[in-house]
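To keep things clear, I will list the structure first and then write my remarks on it.
The other protein chains are all here in position, but one chain of the complex has been omitted.
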Amino acid sequence: MPELGKYAVAVLSSYGISVALLTVLCALSVMRARRMRRDLAQIEGRVRRNG
Amino acid sequence: MASLWEYANPRKFIATSDRVLPWVGTMAVFCLVVGLVWGFFFTPEDYRQGASVKIIYLHVPAALMAINAWLMMLVASLVWIVRRHHVSALAARAAAPVGAVMTIIALATGALWGQPIWGTWWVWDPRLTSFLILLLFYLGYIALWAAIENDDTAADLTSVLCLVGSVFALLSRYAVLFWNQGLHQGASLSLDKKENVDNVFYLPLLVCIAGFVLLFVALVLLRTQTEIRARRMRALLARERMG
Partner (left out) sequence: MKAILIRDLRLAMRAGGGFGLGLAFFLIVVVLVPFAVGPRADLHSVIASGILWLGALLACLLSLDRIFALDHEDGSLDLLATAPLPLEALVSLKALAHWLTTGLPLVLAAPFLAVLLNLPVAGYAPLLISLALGTPALSVIGTFGAALTVGVKRGGLLMSLLVLPLYVPTLIFGAEAARRGAEGLEYAPPLAMLAGITCGTIALLPFASAAVVRVNLR
């Protein structure tokens, strides 16, 4: 662990906030991508059976 | 010869981006981890700013991507207006939230850095103010996409908003400069080598920038795929209801 001195709060919270925001963004994107892929496959299957 | 416009075909776009995505994603995570760990643990302190200089590895790449994301949306909007490729409009839509998050990161890290160094979280400095205005433009753009149901109408309206917004964002940038001269230091990076920050900070910073760029590309590819699928799903459902 590097010595951050009096800037510890600023540096650590910057890294914390940024990493958290990026993680949330990635997680939401991936989750929505998975859901959309699954739903579309399901609907395409249904359409093929019926149509 | 394969032309760039081939990727305007949604099927082709999904097939290609599926192949590329794992690589870009892995590279992005790799660069980000290397750059941030390098920057956080293995760089010396700046003689004036002390350890707070470590924030630069987040602040500068995020700010860079905040602007570049808007530029990418501008280009994609122009392509949509001129050539009517759906993938292009959907890519612009996919990029907007990523750009907004980058803007928030740049603003948040800037405020956290400003507190100990300038003695205040926020000043109405031209750069800070411009970024806040940029964030407002992102929010308006995203809200307009969300508000309109018809996909093509939404794509048309948001691309016009993006064009007009770009002009006004630029105008605001210079208006703000006129309004208040600021505290913010000049560019940290430039092609003129003399003005650059020192090499010790420069190399990890470059790796971080590469990481942010790759992450942006990966996220936009993934989100564009999602938008294409969502659009196709809506079309299929509509056809089902009709038939």
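Note that the chains take the letters A and B in the order they are written out, and that residue 1 is the start of every chain.
Note that a contact is a pair of C-beta atoms (placed from the backbone, for glycine too) under 8 Å apart; a residue touches a chain by one contact, two chains touch by 3 or more.
Please read all numbers here as calculations on a predicted model, not as lab measurements.
Sort by label and list the shown chains the missing chain touches.
B
One chain is left out of this view; which of B:Leu21, B:Ile117 or B:Leu163 touches it in the full complex?
Selected residue, touching the omitted chain: B:Leu163.
Pick from B:Val29, B:Ile117, B:Leu136 or B:Leu206: which residue touches the chain that isn't shown?
In the full complex, the listed residue that touches the missing chain is B:Leu136.
If the missing chain were put back, which residues of subunit B would it touch?
Touch with the absent chain occurs at residues 133, 136-137, 139-140, 143-144, 147-148, 153, 156-157, 160-161, 163-165, 168-169, 171-172, 175-176, 178-179.
By our rule, only the chains that are shown with their structure count from here on.
Considering the complex alone, what residue numbers of subunit B touch subunit A?
Listed in rising order, the residues of subunit B that touch subunit A are 36, 40-41, 50-52, 54-55, 58-59, 62, 97-98, 101, 104-105, 108-109, 112-113, 115-116, 215, 219, 222-223, 225-226, 229-230, 232-233, 236-237, 239-240, 243.
List the residues on subunit A that touch subunit B in their complex, please.
1-8, 10-11, 13-15, 17-18, 21-22, 25-26, 29-30, 32-33, 36-37, 39-40, 43-44, 46-47, 50-51
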